[in-house]
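What follows is a single structure, and I will ask about it in a moment.
All protein chains but one are shown in place.
Chain naming follows the written order as A and B, and within any one chain the residues start at number 1.
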Amino acid sequence: MDTSLLVIQTLNGLQLGLLLFLVASGLTLVFGILDFVNLAHGSLYMLGAFFCATLTIWFGSFILALLISLPITALVGYLVERFVARPLYSRDHLDHVLATFGLILVIDTLTHMIWGPEGLAVPLPDWLRGQVTLWGDTVVPTFRLMIIGAGLAAAGGLFWLVNHTRLGMLIRAGASNRTMVSALGIDIEMLFGLVFALGAALAGLAGMLIAPITEANIGMGNGIIITAFVVIIVGGIGSIKGAFIAALLIGLIDTLGRSFLDDIFTLFMSPTAAENSAPAISAMLIYIIMACVLAFRPQGLFPPKVR
Amino acid sequence: MRKVTTLALAASLLSTAAFAEPVKIGFVTTLTTGAAVIGQDMTNAVDLAMEHLGGKAGDTELEVIYADDGFAPETGKQATDKLVKQDDVDFVAGYIWSHVLLASRKSVLDADKILISANAGPSQMAGKLCDKNFFSTSWQNDQTPMAMGDVLNTQGVKSLYLMAPNYAAGKDMTAGVERTFKGEIAGKDLTKWGADAQLDFSAELAKAKASGADGLFVFYPGAAGGAFIKQYQQAGLKDTLPLYSVFTVDAISLPKLQQAGFTDVLGSKVTQQWDPSLDNEANKKFVTDFKAKYGHYPSYYGAQSYDAIMLIASAVEKLGGDLSDKDALRAALKEADFDSVRGKFKFGTNNMPVEDFFLREVVEDEDGVWTTKVVETVYTDHVDTYAADCKMN
Partner (left out) sequence: MTRRTVLTIVVMVLVGLLPPLLYWSGNAFYLDLATRLVILAIAATSLNLILGYGGMVSFGHAAFVGIGAYAVGIPAHHWLYGGMDAIATTSGYVQIALAVGVAGFFALLTGLVCLRTTGVYFIMITMAFAQMAYYLILSIEEYGGDDGLVIDTRSEFAWISLDDPIQLFFLAYVSLVIAMLMVRMIVNSRFGMVVQGAKGNPERMATLGFNVYVFRLVAYVISGAMAGYAGALLGNFTTFISPEMMDWSRSGELMFMVILGGASTSVGPVIGAVVFIVLEEFLSHFTVYWHLPFGLMLMAVVLFARGGFVGMLTKRKGR
């Protein structure tokens, strides 16, 4: 096998995994601490992309737009918490799923009404448009490296926030024992709102980073949300570390599956059949992994310590 | 779905007076999801055609009812069923997507209505599944990539990597280029399509590059086209792996590419059966009025939709609005006696157009807007491959 191709595909898998992590980390926090299932988390990812695209066209600077879009997406997340999630905390997960399913329809349609059906392209500055040569003819697009860098930075920042700050301590405490936190006299509503806003900003960041590649388009959140759920289930609900490892695992499996599975399949079926089934089978792989994890380790690979 | 309420019952009872009723055209296209950008171009062109006709074919009122296929075969079939059964339309036209058309065809043909594709051209419906009630104002899927394959041969491309969405048209498109391209196929990727289509092609582009092919052939219609071109450019493949595309760089994707400043796309060449620069009266009127009304160039989707309405109007006018004799209606349609934006228009034995295919190049027009112009004619009066399989009953 070609090493150069393997390296590049690994980088591609890493990039997908980090984006998945950004979406999944917010989801796992909201799920772990607030015990709230938010199907509409993917809509925040989409909104992040649209905000960033609009502002990039407005200001002519992608980086500036990204920095302004982050708090805007966080604010939307806060509003979702305040008006949709909060009244539902006392209900069961089924009600969460149904209400946020409705919210997806609402946000998708509003996006269609505001931005039109065609989606938005995000122009990149020249220095992000080129390629970086790693060695020989192993060349990767600069922007994909930037996604990896930004993803790692966000992950690092999140680890620091969770492990070394007072807010992080409360978050960790909330994930393992919610009643204790409220018993400590902490404004639990404020904490919940903050966690939701943080999760929204992270998901939004993922959307902003992918938009220059795939463009901001309606429904882009619905594809990623299910995969993000797979990630947090595999990683263990409420665990940032678990989400990180599971996201990279699934990103790599998906990318490597798409790139090498059809070659493997041609060994025992016709090239046409292999070409048709390989992408679907590699998509199936991640669900098989999730089912196995749930069957043998229902709490996930890295569950938070106390639950 | 918009419509004017008419009692279907009354219409059927009063069939002797049918010519007094407006002739109804159901038009199925994509109005939701990201692919609605194509649907919009088509409905714009249909609205323009109706405006040019004054809403009439001869003395007969025409009425268009739009329906949304939601970019999914199942939804498209439901929309078609409703047009046929509830609205009792006389024609069902439109259809961007081959798989939607394949799913919907039975609903229209079983009711003995006329089906007109304004875009999709699945191989099955040109061949074994051809029908006397089915007409096309576009092409058969394989034809445009076949023209591209011959262009590649003359340019001396030796090996090719193929990428297309994994659905009926994607399979036809790759089959088309494989039929005429004489070099070696270095590899092929079919990617997930539909409302949750795959839009990040990083893994596939890396494979294409590693395959060592001389060229990359792609088919990514609609919004996916813009996304693909960007990633292709970001990957810096322009010199090592030149891009040859069909239905990807067009009036749908060019405005966004221009907005994002992707100058590399200027000069790239694509094959097509129509171009805004084609020099004939009907086309000049269509392009000028379309630009005046909507502020941008029409795409081939729009051009084919415009032709579909004009074709219907020509047949309705010829019959004086009385569509009760189906044989006469089919004969009138087959004559295709209208001014096509393609300059000339005639149907083959399988009711697919027999037409020219051009090589066109992306250029900047005098106003600085990116568009295409014809470079040369690749095929003249080209008949699709599947016509031989068609046993019209």
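Methods note: a residue touches a chain if its C-beta (ideal position, glycine included) is under 8 Å from a C-beta of that chain, and two chains touch if they have at least 3 such contacts.
Nothing here was measured: the structure is a model prediction, and the numbers come from that model.
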item: Selected from A:52, A:104 or A:148 as touching the chain missing from the view; value: A:104
item: Sole contact to the chain not displayed, among B:24, B:77, B:113 or B:318; value: B:77
item: Candidates A:186, A:226 or A:252 - the one touching the absent chain; value: A:226
item: Residue numbers in chain B that touch the chain omitted from display; value: 1, 7-9, 12, 31-32, 36, 68, 72-74, 77-78, 81-82, 85-86, 98-99, 102-103, 106, 166-168, 192-194
item: Residue numbers in chain A that touch the chain omitted from display; value: 31, 37, 84, 87-88, 91, 93-95, 97-99, 101-106, 108-110, 112-113, 222, 226, 229-230, 233, 237, 272-273, 276-281, 283-284, 287-288, 290-291, 294-295, 298
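To be clear about the criterion, only the chains that are shown with their structure count from here on.
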item: Between chain B and chain A, distance of the C-alpha-averaged centres to the nearest whole Å; value: 36
item: Footprint of chain A on chain B - complex, ascending; value: 31-37, 39-40, 166, 188-192, 195-196, 198-200, 202-204, 206-207, 210, 223, 226-227, 230-231, 233-236, 252, 256-257, 259-261
item: Chain B partner contacts - residues on chain A that touch it in the complex; value: 2, 4-5, 8-9, 12-13, 15-16, 57, 112, 116-119, 121-124, 129-131, 139, 141-144, 210, 212-215, 217-220, 222-223, 255, 258-259, 262, 271, 275-276, 279-280, 283
